Every structure is written in structure tokens, then in C-alpha cells.
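Just one protein chain is left out here, and the rest sit where they should.
Labels run A and B following the written order; every chain starts at residue 1.
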Amino acid sequence: MATMTWKRHHVLSLADFMPEEYDTILQTAASFREVLSRRLKKVPTLQGQLVANLFFEPSTRTRSSFELAAKRLSADTLNFTPGTSSLTKGETILDTAKTYLAMGTDMMVIRHQQAGVPEAIAAEMDRIGARVGVLNAGDGQHEHPSQALLDLFTITCILDPEKPRIELLKGKKIAIVGDILHSRVARSNIWSLTASAAEVHLAAPPTLLPQFFAEMGSNRAGKLFLHWLVEPALEDADFVMTLRLQKERMENHLLPSWREYHQRYGITRERLKLCKPNVKVLHPGPVNRGVEIASDLMDDPEFSLISQQVTSGVAVRMALLYLMGSSKA
Amino acid sequence: MATMTWKRHHVLSLADFMPEEYDTILQTAASFREVLSRRLKKVPTLQGQLVANLFFEPSTRTRSSFELAAKRLSADTLNFTPGTSSLTKGETILDTAKTYLAMGTDMMVIRHQQAGVPEAIAAEMDRIGARVGVLNAGDGQHEHPSQALLDLFTITCILDPEKPRIELLKGKKIAIVGDILHSRVARSNIWSLTASAAEVHLAAPPTLLPQFFAEMGSNRAGKLFLHWLVEPALEDADFVMTLRLQKERMENHLLPSWREYHQRYGITRERLKLCKPNVKVLHPGPVNRGVEIASDLMDDPEFSLISQQVTSGVAVRMALLYLMGSSKA
Partner (left out) sequence: MATMTWKRHHVLSLADFMPEEYDTILQTAASFREVLSRRLKKVPTLQGQLVANLFFEPSTRTRSSFELAAKRLSADTLNFTPGTSSLTKGETILDTAKTYLAMGTDMMVIRHQQAGVPEAIAAEMDRIGARVGVLNAGDGQHEHPSQALLDLFTITCILDPEKPRIELLKGKKIAIVGDILHSRVARSNIWSLTASAAEVHLAAPPTLLPQFFAEMGSNRAGKLFLHWLVEPALEDADFVMTLRLQKERMENHLLPSWREYHQRYGITRERLKLCKPNVKVLHPGPVNRGVEIASDLMDDPEFSLISQQVTSGVAVRMALLYLMGSSKA
């Protein structure tokens, strides 16, 4: 199915991903997209395998997507959420992970509010010689690789539905607009998009886009640009990625108000006129309607890829679980 | 399996259900009841299909029943509950539903504390041309169709276990006793029971049974009667449906106390002597023991159908999911 032998046991960060790895994921996801279009949307690939979703930071949406991806591959699943958990009883996070390992977990999908937790768990698993794959489903403000990979799949499928691949991004201009500073989605996307010869333009208020983000663009195939106004980022853009704005930012005085944010950085039909005519808009969800994107624009299938992103998510997560599983064989 | 071709994509309300539709559901449920009596209580009917339980208002009991019905049909299931959800993050209900649609949901089972939400979601799904079925699992004080259908199945199975059908209700007297005003179960049952030539008698204190309920009986095959005392409703009744009483009603001064309610409207052995000798009592559960029904009466299999109602629930929900699924093919 894939064009290369997959060697990565864990998927923790996209910082060191190679173009061939992206292409393998994109092509594997395309195969699973075909499976999901059948009436019987299921394959026996991971039958008898166990996928544990350890969501220390709760998330119904992402957990559902991973749970469904595992079920579509016929894996068994276990869901861990804190609150009703041993963590309140003083157990460490590593102990929790080891408990699920000892139960026979083959793949762990981990979300945690602190950056580095999935990496720490993966390192410990390797240290003790455990044959388990660890997948970062979002760690603090660090990374959210599967989200960036589903964004990549969504974009490259627009450019060539039959053969999504990273070289399609060559010369494309992609704007990422919003709270870059606090966004793990932005960080992972910067790595994946600059792995190709795309031009990536970040746009945010100065408080949410410190100058040090420019360093992420050094020694990458693609170029990275920073803007404190949204207009230069949108000019002739092929794709506009918007990011979710957290209420906490206003409380911390990093932003004046949602309304003012929308006036200055919100994506509207008017602003989209600056972009290429067939520009597409993405958002990782959930959207604050009328803040990051004008409400009617979000529902307009001519521009919005939000629904395709969710659909891509299942196929891409199936691809990741499949590839990680095959690397252990 | 069914006597007619099922055409209804969504099951939102019983107000406009035709007798043939009731009969199709009853006969399909009877087939699944047979499946559930086997050692291997499972059929591959919905293999590879996805049933999403979106319970905005939490309910372990009804959610378990739907989840089990889906699993008995070999469907995959996803459970959404608020609290750990994006709703607290400002996403609209329609956005949540669309997210589960985009993941590949074939059937959505929706419970919400506000009337009309399942209808609004179904309308939006139709508007965007989505091939998804929406099933109302209880919306505010509006309707709870699957509960009324399992009540209908339970009652008609008493009358003819082999061939439950709506005409069996002809000339039967059915009393519905309790908090009619706030009950979605009562409303759905009034529609289903008056679709046949049954006599439906509502009994409740005046504060819980306003006169406008009489309008639900106009232009129906069966007749509808309102009583502010319980005795005339029970007289010669074949079946007595009791409704759950919510604590909030006392706090709102709609009722004096649970004890007084039981004294005036509670179903006791003494009161049952007013009914037909082989009268049966139903309750949608959970019961406040000693309030709506005398505690020992509730456990007496000679009178109580409460346990059969729960069993019927799985078969009827399998029938609904099966029929809605077949309407899309």
C-alpha cells in the first residue's frame, strides 16, 4: 500500500519528518478514504490489537476521531479520561501509561495539557523495551501532528484527489491566521508545510506572534514569513488556515475583545478577495462563529474545507495507526 | 421482514405516523426479539455502519439501550456527552452534529433538554443533502418516540405475542397517569395510542393536565379523555401507564408533596381493583418507588410490565435503526 517501509514507532512531532514520510501517510490515507466510501466501511487490519486513548486533557471530538479510526481498522479500544481515574489517587502519568501497556496495549494515543508528555512516555516505553507505539494527540502548546497531517491531506486532495503528495504544495502560498503563539496546531502545520517548497505566511497580532517563530523557517524547504497584519498574508493565498481563539487570551489581556479580533483578523468574504479566486479556508474546530471566520463563510462549501478536514481526520488517523502497527511487525 | 417499504429517514415525532408504519415497526421488533432470544444475540445487519449517540442531556439508561441495539446489529458506535465536549467551547449544536456527520455517521440518536433540537438537526441534514438518519431520543417536553414505540410493542405483545399489531388496541382502555404536562413520554404515547381505535384516558392534578391536551385527540382514530381524578381513568382500564414524577415539580409548587401525590394518584393494589382483572401497569423508569406506584406492586410480575418494557426497548430500537438504515439504501 505504501511507497516506503515505515520505520517510525512513535509519532510525536513533525519537526523531523521527511518528505517520503509525508507522502507515505498521504497515500495510505487515500487508500483508507476509499475504504470509508464503501458501504462496509471497515477492514480487519488491526483485529485483536488494542488502541488505548489516554486523554488526560479531555476532548470528545479528537477522541471520537481516533476511536473511530481504530474501530474502522477492527482494533479494540479503551478510553482513559481523568476525573474518574487513578491520577486523582496520586499515580504518576508514566505509571498510568505502564498500566495500559501491561494490559496489552499496542498503540497509545495521548493527549495532555503539558508539552512533552507523549515524548516522555515514548522514551520510557523504549527504555523498557516495550513494543508499543505512542501517538501525540496534542500536548500543551507543543504539537498536534495528526491535525497537521489531516490538514495536509485535505489540502493536497484539493490539488490532486487521486494522488495527494507533498510536491503539490510547491509554490503555493498558505496563510496561517490567528493565535499562533499558543497553538500546537500552528506549530505542527509549520513543520509539515515548510517541508515542501510552499510559502507559509503567519499572521497574528504582535502579542500572539513573537519574532522567534521566524526561526522555525530556517533550513526548511519552504519559506516562512511573519505578519502583524492579516492583509499581506492573504494576498494571493491559495489556502487560509485559521486557528481557534481561546477565551482565556482576552482574560490575560493578550487581545482586546472577540469583536475587535474579528474586525482586524477575522476571515470574511471581503478579505478573501485578496486571495486567489479559488482559495479555500481551513479551521481545526470547534469554530467560534463570527470570530475567526464569518459565520456564513464557514458554511459555504465553495470556500470552507472544515467538513472535509473532519472526514480526512478519520482516514489519516487510520493511516497513522496502520503504519505504526506495521513498523512493529 | 417488514410488510411495507419503509420511507422515513428520520424518526422525530409520532404525530403523523400512519398505522402501517406502527405495524411495520411492531413486526420488525418481533423479529429482533427472536434474535435476542438466541444464544448468539447478534446479526450482521449494520456491520460497518456508524451510530452516533449524541446525548446533550445525559442518560445512562436510554443511551445504553440504543448503544446495545446498535451493537446487536453489529454497528460501530460513538458516544457524545457534554461536559468533556466542545459545547463548552462555544460550538453550536448543529456544528457538533455536522462534525459527527463528517466523521461518517450513518444514524444519529439525539437527546436534548430543549424541544425541537432533533428536528432542527434533521432539517439541516436534509438541507445539505446528507444521507444520515436522525432519531429523537427525547427532546425537552416534546416527544420521546422510541419510548412510546416500546410501550406499544410491550402492550400489543401482551395481546398477541406472535403478531403484535395496532388493531389489537381497538376498544381497549388505556390510562396515562401522572405529570402529563411535562412528559415527552405522555405526548408520544398519546399520538401512538390514539392512532388506533383505543380509548386513552389522561389523569393528573389540574396543575399537571391543562385543558389544551384535549386538542391532541381531535381527528384521531382513538378517543382522548381528560380526568383530574385518577378513579374514572382507571375504571375498567386494560393498561395503566404511569409517568415519572420530577422532584422539581414540588419545588415549583405544582404539587404539594410526594406523599400527597401518592395518596391521590399513586397506583396501588386497591386502586387496581377498579381496572379490568388482568390489567397491566407500565412505567418508563426510573421509578420513584412508593410515589407513582406502590413499591411491591412494581415488583409483582402479575401486574408490572416494567421489565418487559426495558427488554422491548432493545428490540424496538434495533427495528428503528434497521428500518431507518434500509430507507437510505
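Methods note: contacts are C-beta pairs under 8 Å (C-beta built on N, C-alpha and C of every residue); 3 or more make two chains touch, one makes a residue touch a chain.
The shown structure was predicted, so the numbers you read here are calculated from the model rather than taken from an experiment.
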Of A:Phe80, A:Phe239, A:Tyr265 or A:Tyr322, the one touching the omitted chain in the full complex: A:Phe80
Residue of B:His9, B:Arg72 or B:Arg187 in touch with the missing chain, whole complex considered: B:Arg72
Residue of B:Ser59, B:Gln141 or B:Thr207 in touch with the missing chain, whole complex considered: B:Ser59
Sites on chain A contacted by the missing partner chain, in the whole complex: 47-50, 76, 78, 80-81, 84-86, 89-92, 95-96, 98-104
For chain B, the residues touching the chain missing from this view: 36, 38-42, 58-61, 64-65, 67-68, 71-72, 81, 244, 247, 285-289, 307-311, 313-314
